[in-house]
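Removed from the display is one protein chain of the complex; every other protein chain stays in position.
A and B are the chain letters, set down in written order, and residue numbers restart from 1 in every chain.
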Amino acid sequence: VGKWSRAAAQQALSEDVLLEFEPFGNLTLVHITDIHAQLMPVYFREPSINLGAGAAAGLPPHVSGSDFLKLYKIEPGSPHAYTLTSEDFAALAKTYGKMGGLDRIATIIKRIRSARGDNMLLLDGGDTWQGSYTSLKTKGQDMVDAFNALAPDAMTGHWEFTYGADRVQEIIEGLSFPFLGGNIYDAEWNEPAFDAYKMFEKGGVKIAVLGQAFPYTPIANPRWMFPNWSFGIREEDVAKNVESARAEGAELVVLLSHNGFDVDRAMASRIEGIDVILTGHTHDALPEPVLVGKTLLIASGSHGKFLSRLDLDVRGGEVKGFRHRLIPVFSDVITPDADMTKLVADLRAPYEAELKRELATTQGLLYRRGNFNGTFDDLICQALLEVREADIALSPGFRWGTSVLPGQAITVEDLHNACAMTYPAAYRSTMTGQMLKDILEDVADNLFNKDPYYQQGGDMVRVGGMGYAIDPEGAMGSRVSKMTLLKTGEAIDSAKEYAVAGWASVNEATEGPPIWEVVETYLTSHKVVTPEENRSVEIIG
Amino acid sequence: FIAMAGLGVGPAAAAAEDTEKKIMDFTGGKAPESGKISLTAPEIAENGNTVPITVEVESAMTGDDMVQSVLILADGNPNPEVATFNFTALSGTAAATTRMRLAKTQSVIAVAKMADGSVFMDKKEVKVTIGGCGG
């Protein structure tokens, strides 16, 4: 721990410094994941609270803010403090600028390809096709076109499936690389529906890349959109596939995973023979690999902020050594690749006017990530309470969505970065206090269950109009207390009914206007919004 | 994000002693050992109305080394009984898969009775959840 940052901190920010990398060993893995359809550079604030449960408590990635800076010996205010933590984010964002952009990413990949020749694999961990206005309008086609141009060697997925089974199949048939998912089964006949792994030969090394899609896709997202596919962790299948890949001669076994970091950490300790896990889904960015037994866990962040480069020396069927860098994609420092700039501009051209349309101005930072609150979700909840005339608002604890800096206009693009999805209906219904409690307890257990195999990897459902206290270490059913209706200050009555508005229901035929219409109505009537620190969730225990 | 449909609250869940009694009726009063039998089920049910479960029992399935039957129970359903699989020498392998209903989070239990009278048990907790959030 620490070597990475000292080296980086001593040097000024320049493209050569960012990308300088003495090649090592005989092959290179490049990992990108959870870009959530961000073609352009973005602001993205990392979480200030990211608690771990059970054995993972206090271990990376469950370290945030100043603790993270201390752990990795990163200087506050440095470029790496800006990219990896929430500390002083708004101010540092003005200094260091936006992150990502597919044309910058293309530059980095081309540079590594030219240094490594064919001895390289580019692997995409999924959550690639969803998360922006243009991806929603094109049903993911903009991302498919852009990634076909990047030419990855394989991908797996999660939010991809929310375009529905037919669309997913249509896209996959046209991909120039495999979509892997050994844990996706045909639900009717109980047999694998996707290829589990693909063998490659690079640098004289036989490599097996296993794909693991998000195990809880049919629970976290609408199952009715892909009723014939069943997912799950299926640890025994992963173990079996590792074994059969080794039997086919694999000298290096790579799990391209959308399990979420804690599930991957557990899997690495329980399954023999995986050399590298390229983690995804939980959006963690770690400057150094985490080593579990002999398995290297790589966490490459989200939204195009980072790429991971992992050079490996594989000899005699064994990893003899590695060199790793989490490459931060500073958009003002890295030269855009002209071909990709043009492709992205062409993809966005039909929507450009609408993307730029300004809805309101924010006086404070809008962000989403954090276990309990984010100002962007507070804004969505306020809009739901006001526009849908509800007592209580619920907004799902998604980890995708970009940030808007204080003083900036909130555009249609910014709004869609927080809510572009295929089941956006903003419902209004009545729920008893008991139902609300059951929902909070259930989501809390999906986030804080001590056994990572029972975790789903989102954040806590965001609540407007109601305060509560939570003990993350508590048992299922007893974490949540002190539920209070904020407008009256009264305790929530388990038998009483409340008007509840929310969005992104996984139930089929949910009725209501799309969430972006609700938030647009709110923003255009207020013109200026002033996000404040949310004090209605008390963390206890 | 809310999906609470489909699980319909039924009569009170099977009491632990009811489940225990069903096991003892099946084994003839013998307490099952662990080992030999493995029950595979998802950690979290995608749909409480149709949860896939697989049982496999180590056995040559010839001569005396034979699995007679496997009892499946669920200790949190209105009634604990789920199914009984009966195997023969022509089964080749003592393994079977089916799909079952789970009213709520609970343990699924599989008990194997061998030809020599020995009994083995495995158990797996399956969570039934509301779901709906994600990264």
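As a working rule, a contact is a pair of C-beta atoms (placed from the backbone, for glycine too) under 8 Å apart; a residue touches a chain by one contact, two chains touch by 3 or more.
By definition in this document, contacts and distances are computed from a predicted model.
Colleague: From the list "NAD-dependent epimerase/dehydratase family protein", "ABC transporter permease", "Ring-1,2-phenylacetyl-CoA epoxidase subunit PaaC" or "Sulfur compound chelating protein SoxZ", give the UniProt name belonging to the chain omitted from this structure.
Modeller: Missing chain, per its UniProt entry: "Sulfur compound chelating protein SoxZ".
Colleague: Just to verify: which one of B:A41, B:A95 or B:V128 makes contact with the chain not shown?
Modeller: Reading the full complex, the residue touching the unseen chain is B:A95.
Colleague: Hey, which chain B residues sit against the chain that's not shown?
Modeller: 8, 10-11, 49-51, 54, 61, 74, 77-79, 81-93, 95-101
Colleague: Which chain A residues would touch the chain omitted from the figure, given the whole complex?
Modeller: 188-190
Operating definition for what follows: only the chains that are shown with their structure count from here on.
Colleague: Rounded to the nearest whole Å, what is the centre-to-centre distance of chain A and chain B, using the mean of the C-alpha atoms as each centre?
Modeller: Here chain A and chain B have centroids separated by 36 Å.
Colleague: Spell out the residues on chain A that touch chain B in their complex, using ranges where they run on.
Modeller: 34, 127, 158-159, 190, 214, 216, 218-221, 223, 230-233, 236, 260, 281-283, 394, 396-400, 435, 438-439, 442-443, 445-447, 451, 453-454, 456-459, 461, 476, 502-507
Colleague: Using the touch rule from the top, collect the residues of chain B that touch chain A in their complex.
Modeller: Interface residues on chain B, with respect to chain A: 1-5, 40, 42-44, 46-47, 52, 97, 105, 127, 129-135.
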